[in-house]
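One structure is given below, encoded as structure tokens.
One protein chain omitted, others in place.
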Amino acid sequence: MYKVIIGLEVHCELKTNSKNFSSAKNTYTNMPNVNVMPVDLGLPGILPVVNKEACKKALKTAMALNCETPDEIIFDRKNYYYPDLPKGYQITQVTKPFGRNGSVSFLVNGEEKTVLIHQLHLEEDTASLEHCSNYSLIDYNRSGIPLMEIVTEPCIYSADEAVRFLETLRNIFLYCEVSEAKSDKGQMRCDVNISLMKDTDTEFGTKVEMKNINAFTSVKAAIEYEIKRQSEILDKGEKVIQETRRIDEDGKTYSMREKVDAVDYKYYIEPNLAPVKLTDEIKNKVKSEIPELEYSRIKRYIDLGISVSDAETIARDKNISNYFDELIKNTNDLNTATNWLTIIILGSLNKLNISINELFITPTMLANLIEKVSNKELSSQLAKNILYEAMEKNIDPMEIIKKSNIKQISNEDELISIIKNIFDECPEQVNEYLNGNGKVANFLVGKVMQKTNKQANPGTSLKLIKEELERMK
Amino acid sequence: MVNKEMLEKYAEKLMFRMSDEEYVTLENEFDIILKQMELIGNINGISDVEPMIFPFVTYDASLREDVDKEPLTVDEVLSNTKHQVRDQVKVPKVVE
Partner (left out) sequence: MEYKKMLIDDLRESIDTNSVSSEDLFKEANKLAHEYQSDINPFVTIIDKYSCRAKEKNILTGIPYALKDNFSTSGILTTASSNILKNYVPVYDATVYKKLKNSGAVLVGKNTLDELAMGGTGTTCHTGVVKNPWNTSRLIGGSSAGGAASVALGIVPFAIGSDTGDSVRKPAAFGGIVGFKPTYGRISRYGLFAFASSLDHVALFSRSVKDAAIVTNVLKGQDDLDMTSLKDDGKDYVATLNNDVKGKKLFYIKEACNLEAYDNPSDMLVNTIENFNKVIENCKNIGITVEEVSIDVSILNALYPSYMTISCAEATSNNSNLTGIQFGNRIDGDTYEDIMFNTRTNGFSELIKRRFVIGSYVLQKENQEKLFLNACRVRRMIVEKMHELFKTYDGMIMPASGGIAPKFGERSDTLSNEYLILENHLVIGNFGGFPSITIPSGFIDNMPVAVNITGDIFKDDLVLNIANKIEGTMNYKGQIVGDKNV
């Protein structure tokens, strides 16, 4: 067995109207070269100008990841030649990245795990290359789109941890509304560095880099494949080669190139971007716009007594969690609230293919309905039926109740007279009970419900049926 | 100090070749500038000085508001290259 050490470099395209250093539109389109300004083409004489919103979003994310933030905004140039890099350098951040020394915590199988963030910086995406049979084509639409890179410390020890980290990170992006973070669109992609070492080793093993993996499932597959591959090499007493590997569709990795000598990118400060002060005032304002994040909410729900899995389900999406928070503000029945939200509401959202913000039923409406159940004014089954009808017809459940004059019959005298009628109609079942088959009571409750159009309180009915039958024994 | 072999490698990384005579000139230039820079390293107190990148810093610059503007037309984007296919710039196949 070997100890696995994983570090991740995550790239995330920020959601802005315009590009990072030009005013060309930041959007995806199939039409090539329609969102291009002179800056994105690297034409002679161009000057970059930094997008305020991109900075704000990078800073916000850095703060959400508990990073130290710099006193001013400056950028650096990373110099290299490649056909997708029109300026011959990429504008990025080395000297003063938006974030350093951060951390993010989450649960892996119920246990808390903390991943340390080495740094977070803002940079620009490259143009995209389309590879044809014997030539390649360059489309500059993507050139200059704001890209945020997050580099972790090598402190992740399994594929599960890596995937949970990525999910947590994506949810932070979504909670902070900095990116749509869709991995199928390449808006979130990551490089994985992985090395294996023996428990007794004091130094990390040889690092293998896997580049540009989009789907989280592929990350998991690639890591698991690499662990197996590298373990086999080490078992044989051979050495792992330092190299960059790519991943194919079934999760196997293939060698792309061996690392010969590290490229010297000749970083230096971008002189065209005048420094801008990041005052406490700006920082505080951006910080105040960060909502309570997923992990904090999960912990809060668990503290309330909600199960880990329900807490995770609810907190996964900010809007659902907000809905839930609003719901439990208006009802004391936490159990019903949790069950109804995670089962009925989320199920229906899926079926209707809408987001919770599009749901007609507000948390207050739902809370009112739950209250009817808690007060025993409605049976749980009846209330659920009302809820489904309300969601389908987009009306307030209370309206349904009012219109069809539904109320729960809890008056014992009224119920007893109904029950006696049913005893007359079902002498066989009464006899069965008297002969010792207690289960028959439930059948009789069903009858009561039928007769009362489901308005009888099932609990009270059962209690009264049992009392009456016992008396007859 | 530098030699021709090193200089050839540097030129290669900058994506050009130089003529043999030019390497001689360049070696001489390196001799001069490296000697001069060595003297600079001896200037009293230089290591305590923070390197200056911008001529001055006013902190008056403003970041750009995030508003998109009219881009170049596709014709403009491609107007300076005759190597184009399907509105894109064509290069020999890029092998990663």
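Each chain gets a letter, A and B, in the order it is written, and its residues are counted from 1.
Definition applied: a contact is a pair of C-beta atoms (placed from the backbone, for glycine too) under 8 Å apart; a residue touches a chain by one contact, two chains touch by 3 or more.
Note that this is a predicted model, so its numbers are computed, not measured.
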item	value
Among A:24, A:117 or A:273, residue touching the chain not depicted	A:273
Touching residues (missing chain, whole complex) on subunit A	38, 41-50, 77, 79, 81, 83, 86-89, 136, 138, 140, 264, 266, 268, 271-274
Residues belonging to subunit B that touch the chain removed from view	2, 7, 10-11, 13-19, 22, 25-26, 28-30, 32-33, 35-37, 39-44, 46-47, 49-56, 58, 60-61, 64, 72, 76-77, 79-81, 83, 89, 91-92, 94-95
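Basically, only the chains that are shown with their structure count from here on.
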item	value
Separation of mean Cα positions, subunit B and subunit A [Å, integer]	42
Subunit B partner contacts - residues on subunit A that touch it in the complex	16-18, 23-26, 31-38, 41, 49-55, 72-73, 81, 83-84, 129-140, 246, 256, 268-269, 271, 274-277
Interfacial residue positions of subunit B with respect to subunit A in the complex	15, 53-54, 57-69, 71-72, 74, 77-78, 85-94, 96
